[in-house]
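Every protein chain except one is present and positioned as in the full complex.
To keep things simple, chains are lettered A, B and C as they appear, and every chain counts its residues starting from 1.
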Amino acid sequence: MNPAMSFLDSIFVNLKLWTLNLIGHFLPGWAVILASIVISGVVILCLGPVIMMYLTLLERKVVGRMQNRYGPNRVGPWGLLQPIADGIKMFTKEDIVPTNADKVIHLLAPIVIVVPALMVFLVVPFGRDMTAADLSIGVLYFIAVSSVTTLPIFMGSWASRNKYSMIGGMRTAAQMISYEVPMTLAVVPVIMMSQSLSTASIVNAQEGLRWFVFTPWGLAGFVIFFICTVAECNRPPFDLPEAESELVAGFHTEYSGMKFALFYMAEYMNAFTLSAIAVTLFLGGWQGPFLPSWVWFFTKTFALIFAMIWFRATFPRFRVDQLMGIAWKLLLPLTLVNMLVAGLWYFIPGITGWVGAAVILAVSFLGLTALNKPVIPEKRVYLLEN
Amino acid sequence: MTRPQIAKEKNPVFGTGILQGMWVTMKNFIDSYFKKADQGGIFTIQYPEELCRISENSRNFPFLVYDAAPDSPRCTACGICERECPTKCIHVEMAKDTAGKPLRKPAVFEIDYGLCMNCGMCEDVCPFDSIFMDRVYEIAGRDRTKDMLIGKDALLKPNAYFQKIRPKDAADIDARRKAAEAKKAAAARPATPPDAGGTAS
Amino acid sequence: MSETILNEPQTLEINFGPQHPSTHGVFRMRAVLDGETIRGLKLVIGYLHRNHEQIAENLTYPGVFAYTDRLDYLNSMQNNFGYALAAEKLAGITVPERAEYIRVIMAELARIVNHLLLVGFLLNDLGAFFTPCLYAVRERERILDIFEDVSGSRMMCNYFRFGGVKNDLTENQLGEIRKVVSRLPAFLDEFEALLSKNEILCMRCQNVGGLPKDLAVNAGITGPMLRASGINYDIRKTDRYSIYDRFDFKVPLGQKGDVYDRYYVRILEMRESVKIVEQAIAGIPRGEFLNAKTLPLLRNPRLFKPAAGEAYGRIESPKGELGYYLVSDGTPQPWRYHVRAPSLINLTVLEEMCVGQKIADAIVILGSIDIVLGETDR
Partner (left out) sequence: MDTQISEVKTQLETGLPDVKLRTIGNSILLENPEDLVRAAFFLKEAPAFRLDYLSSITAADYLDYLESVYHLYSMEKKTGPIVLRVRVKREAPRVPSLVPVYRSADLQEREAYDTFGIVYEGHPDLRRLFLWEGFEGYPLRKDYRQEDTDVLEIADIEWLEKHGVNVPEKFKTQARELAAAGKRALSEKPAQPRN
């Protein structure tokens, strides 16, 4: 990498070190460490909401363009100030709490959902040694924290004492738990290959262009992991908990104003962090030939988010039982096969390993879909009488 | 023989239908940048800047036509439109001169735009070609009763305006009225005998 | 109708509507749920009841035309067509050739508009975030522009008169219709590519809300819902009203009568309507567009005083059989005016189809029945 690029690459790291040296002259040693933690914390706390705001704008613009219309372009040039306008609207809107709602839990639910969404930023490697806290158990931490989001959604739906949101809450519990299992199992081959749980070292293990996604088990793992992330953050085609057409607005029917904004923010931050982790595990994190590392990281993440938005613009919604069927009868067995195939691929070098892995995966996929009778569309014949 | 039928085959592999659908949305996404409106590009118009097209036949709310000056409208306050209006949104009162003799002019002519369902019956039944359907759609009022009740002076518009918005119809009507005038003038001029009757317009 | 709702301890009574995002207007279903499956379902309608039939009895015959637009407000041309047929049968008025062709063109365009909207909103009920709906609405806009050119208003056309139509179709309007209709098959292929083979749509729609043949006939179901169950009954073919016998078009039939068949039968019907419009444009003769004898009617609606008697005119509206029962007593005002609304009759079997299915299916089944509350409640 030529000097200009490497300077750009580590610009943020040097910036932080420079400020720490500056502070080092006035404050004692322990204060400098505290300052470094505070700086990282503040950066994440600002980065999260800003990303969320501009994700909403990106989503509305892209879905608009897919539907042959412009998307917001009135507030600021190309609609760039639209998120700020939305933010002001959310803060100033009246916060209605239903009379027979359980006030305390009704207030707690949005707070409890935002905290894990922010905590996951800790282990996301934004660039070369730009991980907030390079935990040696990064992936385990991520899975533990991201499974907390089920509880606040259920708290929110139960506390608002509304039949629609209660049904939404039940659906959330069922969906999140049943998609947590294939997501976790999809990560196992990556950890097997990079022999470490720390996200930074996983990215280092994908040195050069040897990203895990280019291997057969890596591609299968990535597809399964990505489907599970779409299900985890309740985005279409898995957005049953907030199914507008049936349950009015699902678990956040009775929320308005600031609390609704927090639910909204948590959903988009989840979308960003889960795509970031998918990029880290399978698409080689910030590895990239020429551009600075964090530029690669953000392009890959926004590519995945574009795919999520693409899903939203194209697909109808699953029904609850089909959703479960896919998770338990299709994705889970595929991840188990994927683990076996990763092992085979590792110990059988050369082309036979690759072809064998690909064949086993394809055969198992076709077999599983054949077994899953209700999922397969039937053949239909239409007579044209006169 | 097998009767004509259309068969919906099964998808070869589970995911192909989904991918096909995604390709359609992606094509529209790309088209929206490069194609024009009717080849699949963006077809929405930016309302305040661009206005949507209005065709000659389009009708919205009625208005009255006057030839020379606003105080001599074509309308003779006969009340046929008031009687034929399905939603009863027209109110007409004939003007009386000081001696109480009815003049053939409306003193009060109100149309409640809030009630009018722009059906065009008044235009069809008016024997004096005085009420036609306008196409102004930017009529907003704060109060449903006061602002929507349009008085006579707001309703009256010159014949030139009518010729501008509906050239073909205006031309036919003007021709017919000129012919009627000519016939009446001819009928009135030679007949100098005492009765000089025949007033039906 | 299941007479008693099973009140097991766990059932939960929930209200869909009248204010609900996907009930196509002010329609209300009281569903009794056991978890996600539906145990019982009661219809509650009447929120949009305007006593349309009493209004019509206080108006003159031509005055009712503008009100028939408001029955099935998604395709007013078909409502006008039905009412015009019934009144012409009552008074024995003949319609010139060119007017018949114009009527068929407008009726078939209205059918395309209705089916486009139906498929679009059905996909909204399924959860596709407005994309198929907006593609359908884009094509619908082009046809509504034609309606505005021809009749003066996009949705409330009020275009038909006794004995013909209000104003003529000029040459470039015909060219415009030909251009719009020639683009439709290509659009329908793209639309089908997006939807028909989509696994999620097939999962959600196949074997959901099936309607057996004998129940369909016995419950008086008509229109695409009946043909999706496989019964070949299309009023354009059986009654051969107006000049439909001159056009050769097919009637698509499904087999299982579930939501997917109803969706796909409507797509095939749109393709048949395109064929009809093209044949009509090719064969439209010159001549008068309104029967000379009924011209004075435009000026003075009270001249229309049919002899005492009754008539029942019915057409194949996109939702089913739309019938008008007119009784006249010699005065210019109808003595009795009744509208046989397909949306209302097609709702008779909603409970049979929904019991046992999930909540999400009930919304989709309701969407596939294609009801419009203006017509159901009158």
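Going forward, a contact is a pair of C-beta atoms (placed from the backbone, for glycine too) under 8 Å apart; a residue touches a chain by one contact, two chains touch by 3 or more.
None of these values were measured; they are calculated from a predicted model.
J.: Would you mind listing the shown chains in contact with the chain that isn't displayed?
T.: Touched by the chain not displayed, across the whole complex: C.
J.: Sort through C:P62, C:G82, C:G152 or C:G323 and give me the one touching the missing partner chain.
T.: If we include the chain that is not displayed, C:G323 is the one touching it.
J.: Taking the full complex into account, find the residue in C:L174, C:A193 or C:V217 that is in contact with the omitted chain.
T.: Residue touching the chain left out of view: C:V217.
J.: For chain C, which residues touch the unseen chain?
T.: 1, 3, 45-46, 49, 51, 53-54, 58, 60, 215, 217-221, 231, 233, 238-239, 302, 309-310, 312, 314, 321, 323, 325, 327, 331-333, 335-336, 338, 340, 344-345, 347-349, 377-378
Criterion: only the chains that are shown with their structure count from here on.
J.: For chain B and chain C, let me know how many angstrom lie between their CA-based centres, rounded off.
T.: It comes to 27 Å between the two C-alpha centres.
J.: Let me have the rounded angstrom distance from the C-alpha centre of chain A over to the C-alpha centre of chain B, please.
T.: 55
J.: At what distance in angstrom does the C-alpha mean of chain C lie from that of chain A?
T.: Chain centroid spacing, chain A to chain C, equals 44 Å.
J.: If a residue has to touch 2 or more other chains to count, which residues of chain C qualify?
T.: 131, 135, 138, 194, 197-200, 202, 250, 252, 264, 268
J.: Chain B: which residues touch two or more other chains?
T.: Residue numbers touching two or more other chains: 4, 6, 8, 11, 14, 17-18, 21, 24-25, 28, 43.
J.: Within the complex, which stretch of chain B touches chain A?
T.: 3-11, 13-14, 17-18, 21-22, 24-26, 28-29, 31-33, 40-44, 46
J.: Going by the contact rule set out above, which residues of chain A touch chain C in the complex?
T.: Touch residues, chain A against chain C: 63, 66-69, 163-164, 167, 170, 236-237, 239, 243-248, 312-322, 374-375, 377-378, 380-386.
J.: Taking the touch rule as given, give the residues of chain A at its contact with chain B in the complex, in rising order.
T.: Of all residues in chain A, those touching chain B are 62, 65-70, 310-311, 313-315, 365-366, 369, 375-385.
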